[in-house]
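Omission of a single protein chain aside, the complex is shown with its protein chains in their original locations.
And now, chain A:
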Amino acid sequence: MCDQTFLAITFGPCDSCSENRPLMNLYIKTEPINYCSLCMEIMACQGLASGETLKSLKAESETLRKKLEEERKKLHDVELEKVAEKAEALGELNMKTRRTLKGHGNKVLCMDWCKDKRRIVSSSQVCLFTLMYMGLDNKCSVYPLSLDKDENLAAKKKSVAMHTNYLSGCTFTNSDMQILTSSGDGTSALWDVESGQLLQSFHGHSADVLTLDLAPSETGNTFVSGGSDKKANVWDLRSGQNVQSFDTHDSDINCVKYYPSGDAFASASDDSTCRLFDLRADREVSIYSKDSIMFGAASVDFSLSGRLLFAGYNDYTINVWDVLKGTRVAILFGHENRVSSLRVSPDGTAFCSGSWDNTLRVRQEGRGVGRELKQGGTTLYG
């Protein structure tokens, strides 16, 4: 069922050239105008006010950049760690490996949990994402997942998305009727699964888009993307507008993940740091790094409460960070090669990491129920 996500027309005849094309929706004095992106470009040119030259525009962009920086600085009245000083300490974690899944004959590049919480879909070389397949042929296809080994999956494959360069990420949107893809061609795009039609494209990254994450369902129709241009952009799914942009990383952003409340997101980068960006404060609020960590981070995910941030690194380790205090609470070994992907299960009881060592590991907090967060609380073993 389509919820009210797409009240605006996203595909159809352009109000200007009347060709059937993907439409950009904009409002001029509350009057909705549906122009295709090409006509929009033309209008943008015509919209150049007289006297606007390259020089004047450059000057304005500099002024705006300065203004933005000042505004963000003005509101930076305290550090997140300072606010969290009084928060209870986490105590020592006791993460236990519950399963080591072998079976791949090659690097595990991608994994995700099925919605029944117990099964995991993983892939090597090509990426299976719940029911999706991202090929190296710039296409995204949907497969009906089946546990029946005799079934010919290839016959049931359905091509949905098509980019002009490799696909780096894809996810079903909350309606399940649409998929969102990110690509090396520098764009993200929203597609209708049934018809394969392009519903909206998102332009704004100046290099490969490497990752995307959809906002938690209750919090609205936005998603965040990260790319080789070191930028993380937040987008409005409906209008295609780039609503926020964060550029504090020093290298490629490999993974982005929304904080469970939807008010912030974390990123993992080749600059060997993970960072937390608050959307309402419109700035970076924490950096998770250590001098001893010198390799890039490939993947991040939050625990259900958002207190723990799990991050997989190219130095084969997984670091667990206290999101509020900015400190590392655990370092997990076990993988014998890069940790390429990491996901907390939908019910929050476990997390799974996939690695270039061809294995997946499922880990859980090892203490039984009754562990309390307060220091001196009881600890029961299950």
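Note that in this section contacts are C-beta pairs under 8 Å (C-beta built on N, C-alpha and C of every residue); 3 or more make two chains touch, one makes a residue touch a chain; residues count from 1.
Criterion: contacts and distances are computed from a predicted model.
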Exercise. Quick one: the chain not pictured, UniProt calls it what, "Guanine nucleotide-binding protein subunit gamma", "Proteasome alpha-type subunits domain-containing protein", "U6 snRNA-associated Sm-like protein LSm6" or "GL25282"?
Worked result: "Guanine nucleotide-binding protein subunit gamma"
Seminar exercise, completed: Of A:61, A:106, A:165 or A:251, the residue touching the omitted chain is A:61
Exercise. In the complete complex, which positions of chain A touch the hidden chain?
Worked result: 21, 38, 41-42, 44-48, 52-54, 57-58, 60-61, 64-65, 67-68, 71-72, 75-80, 83-84, 87, 90, 96, 98-99, 117-118, 162, 197-198, 204, 241-245, 259-261, 263-264, 278, 280-283, 285, 303-308, 323-324, 344, 347-351, 362, 364-371, 373, 381-382
